[in-house]
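Every protein chain of the complex appears in place save one, which is left out.
Then we have chain A:
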């Protein structure tokens, strides 16, 4: 369990750097461990990334999602998170902006394709 204590210590340093402490980082159940490992390998890390690194990344991602959600709630329609708000918040970051546009366009396309497919089946 020395690992966990160290990790909690590291995390607290990280949080204090960000201007706040959140002691639940060490105790929260890991949500994305498996997926993040695959992701890190895909992005260039070793095939078996260190657990501590994966944990740090998970905390960062959760913090990112939390921040984006809070920001999205405060603009546009208050108290709700809508796609337009997310797109607005991400407008300055070219990579993320293009990615969101791509994903949403692709989703629309897939929906249309599925609908056409279902209708074709229903017809015959």
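One rule holds in what follows: a contact is a pair of C-beta atoms (placed from the backbone, for glycine too) under 8 Å apart; a residue touches a chain by one contact, two chains touch by 3 or more; residues count from 1.
One rule holds for everything that comes next: contacts and distances are computed from a predicted model.
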item	value
Name per UniProt, for the chain absent here [options: "TAFII28-like protein domain-containing protein", "Tax1-binding protein 3", "Cns1/TTC4 wheel domain-containing protein" or "2-oxoisovalerate dehydrogenase subunit alpha"]	"TAFII28-like protein domain-containing protein"
Residues in chain A touching the chain absent from view	10, 13-14, 17-20, 31-32, 35-36, 38-46, 48-50, 52-53, 56-57, 60-62, 64-71, 73, 79-83, 86-87, 90, 93-96, 98-107, 109-110, 113-114, 117
